[in-house]
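Only a single protein chain was left out; the remaining protein chains are all shown in position.
After this line comes subunit A, so read on.
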């Protein structure tokens, strides 16, 4: 039932996206490993890892869009779920180092030896096992989101107030993870990883596999998001976004629907973080920075909020711009990002996808959305 449910969930554009991602998962690693360096189609390991990082950002953007674009919950703290997933993966990678650390302690990670800790804190137990760590990648952000959502949606905290407390959530975690006695490496975070699943993490083959995993996980995330959005539940989510109290008076328990999509979204963000960490080689508290969460919101806005393909395009495009700008004109980047957000908000309420749709469908009459933004008559995937 679940399989047919997922497969039926894709429209034409969705099948194209999933197909493209699967193709990328095959071709880019092949371009890195099989094509000789002199060839024009060769993909360098740097490019491969960079693109892999973009794909994890795209998954984060997709998770933000699921709650913001489809349910109207503007989360300014999704980076927290991303970082928690990343830390869970980081803890697994730390335990893989074993006795090869600077202090050569077979159990304790270096920073614990440095802090004179005698034994592993209870919450580090189990992270030497991959299955446990990968479960935690989903469970920790999921449970936190569930509790946070249960409390706030039940009290009917909405709009800007909810945005502010999501921001407070990630800021509180930022401060907590900075502390050395929290047991997560403090300021420096977790780094110096050696192996993942027994393979050396720096090896080209491992990097290519991580890229492929990111592309496939993004494809899976896309299929799941598409299934959710196109189900009746997805229609209820949009109904909540547009007219919350109407939805209640029809008999839908709005808080349950919000809680479902919020928790699902947090799990997706956690998985994104877990794929991000082995590719960049470090996780530290700066990932909890509120600015990082706001940046993810900008990706979604630029790509096209309330479409599934938009956040993918937005995340890749903005980060490509970031990489380019910070290389060429580092001091300009933040201004460019700010300007981009203003321009998109004012002139492209449906982002790049909206622009594309308008170009393709000609001058289809835009319809005023409830929140005042314009909306094309044809629903985009």
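We take it that contacts are C-beta pairs under 8 Å (C-beta built on N, C-alpha and C of every residue); 3 or more make two chains touch, one makes a residue touch a chain; residues count from 1.
To be clear about the criterion, contacts and distances are computed from a predicted model.
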Listed names "Molybdopterin synthase catalytic subunit", "Urea ABC transporter ATP-binding protein UrtD", "tRNA N6-adenosine threonylcarbamoyltransferase" or "Electron transfer flavoprotein subunit beta", with the criterion being the UniProt name of the chain not displayed: "Urea ABC transporter ATP-binding protein UrtD"
Which residue of A:36, A:106, A:251 or A:330 touches the chain not shown here: A:251
Contacting the left-out chain in the complete assembly, out of A:117, A:134 or A:260: A:260
Full-complex contact with the absent chain, from A:238, A:280, A:336 or A:355: A:238
Contacts of subunit A with the absent chain, listed as residue ranges: 1, 5, 228, 231-233, 235-236, 238-239, 242-243, 245-246, 248-254, 256-257, 259-260, 367-370, 375, 377
